[in-house]
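To start, the structure under review is shown below, and the notes come after it.
Note that one protein chain is taken out, while the other chains of the complex remain in position.
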Amino acid sequence: MAIIAVTNLGKCYPGSPPKRAVEGVSLTVEEGAILGLLGENGAGKTTLIKMLTGLLAPDQGGGTVLGHDVLRESQRIRAGVSLVAPTADVGIDNNLTVRQNLAFWAPVYGLYGRRARQRIEDLLERLKLSEKANAWPMHISAGQRQRLALARSLLAENRLVFLDEPTNKLDANGVRSVRDLIRDLNREHGVTLIVTTHVMEEAEELSTDIALLSRGRLLLHRPTREIFRSLDRPRCIRATIEGPVAMPDDRIPWPFVERWTMDAGSAPGEKILTVWSRDVSETTPALLRDIAKSGGRLQCMTSERPSLDEVFARWIPGPEVLP
Amino acid sequence: MAIPSTSERRWWMRARYELVTLLAFAVREYRIWQSYRVNQLMWLANIFVTSLLFFLMGRMVKGQASHLMGAAYGTNYMSFIVVGVAVNVFLYTNLADPYTRIARSYFNGTMDLYLLSPMSIFTPLLGLMTKSLLDDYPRLFIVGAFGAFLFGATFRFNHALLALGFTVLLLAAAFGIGMLSASSFYLWNIKRGTEPVRFVVQQLMATLLAGTYYPVTVLPRPLRWAASLIPHTYAFDALRRLMDPGAHLGVRVLPLQEVLPWSPLAVDGAALGVMTLILVPLGLYAYGRGIEKARREGSLTRWQ
Partner (left out) sequence: MTNRTIAMESQPRGTSALVRAAWAALWLEYKSLRLYPANLWLAGIQELTTVGVWYFVSKFLSPVANGAVARYGGNYVAYVLLGVLLNQVAVASLRTPFRTLSEAFWDKRLETYRLAVQGIWGNLLGRLAWQVFFSTVLQGLALLALMATGLLQTHHFDLLGVLLAWLFLVLANAGLGLMGASLFFLLEVKKGQDPITWIYGYLIQIVTGLYIPVSVLPLWLRVLGRVLPQTYAFHLVRLAALTGRPFSSLMPALLGLFVGAVLTMGLGVGMMALALRRAEQKGGLGVVV
């Protein structure tokens, strides 16, 4: 069932000259999906999100979000979606502790008494904020503030959550915990998420589908796997292995792999396995299984990520639409 | 308790949700208020100095207050001043607070989040204004206490209920102007600098013309008519007549009182009533229109 189904959605901001931010966007998002919304700065991602959350009235097109009409029922849409905007400070009051901040928002989202307290503690725990529950927001890190903003938005227990660049300003650990949380929300609670990002790796890792926006137009909306499989060249996976490794050399042993090589590493007994695959996500599990089976110890593994430009180049015909 | 949808037929469930949310705002504002103790001290000092200043000025007036102020407002200049200052505190809160609160929510980004919730668009505004209940309204009693115990102001309470009625009316009328002022944030996109409604009504007309520190009879006649356009003037007039010692209910002072055949108090009540009836619905309507206009133009939130 489609949780978002909009057709020909468009928005032109008044001014001289007027600025057309989004034009003719038709988008369907199924319940339970994670949509990675990609595009360069000024592509229209935020305008599209604002229209889908009911914060901005479209001046063209129509459709439904959560089953409510985007033109006539914006208040119902606003009441049913959650949003985390890129500024981590949004919704955080510096005069209240981390826990008090969440305690204020709980009744706004219809949570009261024991249920509210339970939910707050649960979110603090899951977002690794329990130790900072009584700290002032001014005394926690930018990453922790971002997680607090996420906790605030998740209090609402809405079915549809919009995250505008959720890992912006976070360090590696922060990025990891936010991505884990997004996956958990989707898998365990069936929440549909719309995640905007500039980072292709993030979109590939999290999204079930990817939508590409450029200059206000939706250029592409397909399943993530299909997009990455279709790229013109295979991508390189490099594994550093220690100990005995026995690999068959008479055939291609892993799915979507075009060729592979095994070289000696810099340390004694160390080998470097290099694999060129057309679908890294399919190849990697099989590769790991075989390494473990042959008795080798995996020291590290890296895979080459395609850039946003590559995806554009593959999917978007003509140079005029490139960023 | 589940959040009732906006189309919920059981209006009382919806009302209960909005009230509980208002309470959450009140608790939050109370917590924030607690962290600004120095501000309370500064306000106390401000009220004390204003009272002392006019007390010292009143020493020059001693014995001739009635001659200066006219028969309508009694014999005690300090009582005259205390009513003026107290009413100003009241009115300023209701009139100036809505715009300030909306501007602050917009610039710190919380307005987006308030709108992305089941709350009515008015609940966050009223909720944020609960700080004024904690912060400003008690000052009314402080003004009275300073005036009465330190500077010799005296009051009559034999018309207390009527005075309370006028107070309610003036608060409502001022809130209506406050909502108009708040709606200018979105309706006319006045997001920085001086907000014109508040500036003209409070900072210009109320300060200069309404008669906080002197009766409007000091003003030239055209300015007295200009003073008739704001609720402050009628509130000062009515409350001074009702509460100041030696004040007369029948002496006509304001231009409208001279024109209309009713008693001065009836004119004050009617003027405040009409202003309330016009300004409150107009203010609420303008605010709703402002939100819708901003939603169309993309200026509802600061997040870009």
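Every chain is named by a letter (A and B) in the order it is written, and numbering of its residues begins at 1.
One rule holds for everything that comes next: contacts are C-beta pairs under 8 Å (C-beta built on N, C-alpha and C of every residue); 3 or more make two chains touch, one makes a residue touch a chain.
As the structure is a prediction and not an experimental result, all values here were calculated from the model.
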Which chains here touch the chain that is missing from view?
B
Hidden-chain contact residue, picked from the options B:Val168, B:Leu208, B:Val251 or B:Val274:
B:Leu208
Per the whole complex, from B:Met13, B:Ile32 or B:Leu68 the residue touching the absent chain is B:Leu68
Touch criterion as defined above, residue of B:Val49, B:Leu150 or B:Val274 at the omitted chain:
B:Val49
List the chain B residues touching the unshown chain?
38-39, 42, 45, 49, 52-53, 56-57, 59-61, 64, 67-68, 193-194, 199, 203-204, 207-208, 213-215, 218-219
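Basically, only the chains that are shown with their structure count from here on.
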Can you work out the whole-Å distance between the CA centroids of chain A and chain B?
48
List the residues on chain B that touch chain A in their complex, please.
1-3, 5-7, 17, 20-21, 23-25, 27-28, 31-32, 35, 108-110, 112-119, 292, 295-298, 300-301, 303-304
Residues of chain A touching chain B in their complex?
11, 13-14, 21, 46-47, 50, 53-57, 59, 74-76, 78-79, 81-83, 85-87, 89-91, 93, 95-96, 100, 104, 106-110, 112, 152, 156, 164
